[in-house]
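Chains shown are a subset, placed as in the full complex.
Here the chain labels run A and B in written order, and each chain numbers its own residues starting at 1.
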Amino acid sequence: MTQKLSIGLIGAGRIGKVHAQSIANQVADAEIVRVADALPDAAAAIGQQYNIPFSDNYKDVLQDDAVKAILICSSTDTHAQMMIEAAAAGKHIFCEKPIDHDLSRIDAALSAVERAGVKLMIGFNRRFDLNFQKVKETISSGAIGEPHLLKITSRDPAPPPISYIKVSGGLFMDMTIHDFDMARFLFGEVEEVFATGGVLVDPAIGEAGDIDTAIITLKFANGAMGTIDNSRQAVYGYDQRVEAFGSEGMVEIKNNLPNTHAFYGADGVVSEKPLYFFLERYMDAYGREMAAFVDCVVHDKPSPVTGQDGRAPVVIAMAALKSLQENRPVKLIEIS
Amino acid sequence: MTQKLSIGLIGAGRIGKVHAQSIANQVADAEIVRVADALPDAAAAIGQQYNIPFSDNYKDVLQDDAVKAILICSSTDTHAQMMIEAAAAGKHIFCEKPIDHDLSRIDAALSAVERAGVKLMIGFNRRFDLNFQKVKETISSGAIGEPHLLKITSRDPAPPPISYIKVSGGLFMDMTIHDFDMARFLFGEVEEVFATGGVLVDPAIGEAGDIDTAIITLKFANGAMGTIDNSRQAVYGYDQRVEAFGSEGMVEIKNNLPNTHAFYGADGVVSEKPLYFFLERYMDAYGREMAAFVDCVVHDKPSPVTGQDGRAPVVIAMAALKSLQENRPVKLIEIS
């Protein structure tokens, strides 16, 4: 039996725990061997659960020779620096999205990775969801013919705390960035963006300088067009749908439901709302994502989500923000 | 332009009105030219609406030389006698189901029709519904392979008045007879029946000597099996579904809905109940049925629902009743 890939975890918050659990339960050929988190209690919790060394200093992970790959699950502002140091230490890197809110810092990090020749994969988990994968396959198979229209619905069940909103980078960088990635994943490169948005859910979000509702129009390099609609609050749950329309047909995916029941009563037919929580909705996708990262490292395959795949949605988010501010379509070449 | 087929209507009640309306609106090459109903007001209402002669004596219709075909929409106990007289008068006949509750009377009527050489079509309207026709086509195309299992769900939204129950001939003869016809239409001849039933909806139905809920198992001549479930009261509306399963797949049809909306709220997703009323559900089918009758007469085609198609479900209903009473499977050859 091959030796397992030894992974160091940096950031023991919600998403760090998810990845640790995925590796323990679903990824046979990898194991978490060390963990660090700036909050000592968080690091300790995971350390004790998996019986591995833990500390409040991420450098401990990077300096551990046993660690061959790291997961960067800390706050966004630390990603670029950690990538640079990890690359220097020769560790393969899985980094949560977004890489950074600043293009020059992203570029510095990507350069460091390239120079070091380590693997880098960005955590766009939805690419590993079976529904979105089926859409991708259907498009790639040619079944819809030439792509014409892409419609992405992406709505959260409830807004995050205002404290989070303030450091989130804004709706486009925090939430729509997944949709920008999905747009590229399905229809290819984006050339121009027009964004409109407003504060319809909670005035406090506006006071924090952000919006909570938006519609974004995309123009793709291949001539296709797309639209994304976002809301910070869909009272019926986490609403994640896609529709891809082309010359030969359309493929759509619906939401996942907790069960398939329907009740037929005198007042109508009642069935389930979509799953409410993103972890519930994408738990399986997170597992597949980790498996894909380990597979790319262990078997020396190309990264399924490259550094460029991490950079491009940031550029689109910046263009969208500029479009919103200036109320005009913005070409991506205006950014960077 | 060809002359229109002149039709006489006997029975100006609910179903008679439906057929008159279908002919006026949807059947270009036919027209109602005379109407009779034992209730003079009913006859008058239709007579005045269409500006045609009316009376309270069905013989007036049969003796009218201008009448080439008749619709028998009067009460079941009059069907056989009217068929015999209409055949003698050389009129083509459309007769509502069931022909009669007595096999010897049915046979006498069918013999009279045969001797006279007139067309006879029995009013099993569901055969003309686009949903059931699609099931039939799918089975006939071989898509499901060899037929194995047939499941018919047939539930009324609310029971009829007890006064009607008393003269209805019982659940099997009044309501299930449509399902027995559908079973034959889709899977062919039935050889054996086992019926179980009870009074679960309204004790008054039991006091009237009938049941209101039933499950019937069918064995077909081709080795397939089927099940029918009936209720006199589905609070969510008129429930009419079929599922046909075979060696190569399954075809199912669902209920028709008044509209396609779904509301997603914090308490779930609410959509429409099935159409409540059978006339609403099958209005289109009634129109196609009349068109088929006129077509078979005008273009001298075989009847799409023959006298034998009218007799066979009566035999099944009698076997089902015997099965219920004796709590054992009953072969159809035990009847008649």
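One rule holds for everything that comes next: a residue touches a chain if its C-beta (ideal position, glycine included) is under 8 Å from a C-beta of that chain, and two chains touch if they have at least 3 such contacts.
Keep in mind the model is a prediction, meaning the values are calculated, not measured.
Shown chains number 2; the total number of identical copies in the complete complex of this file is 4.
Convention: only the chains that are shown with their structure count from here on.
With centres defined as mean CA coordinates, subunit B is found 58 Å away from subunit A.
Residue ranges on subunit A touching subunit B, taken from their complex, read 234-236, 264-273.
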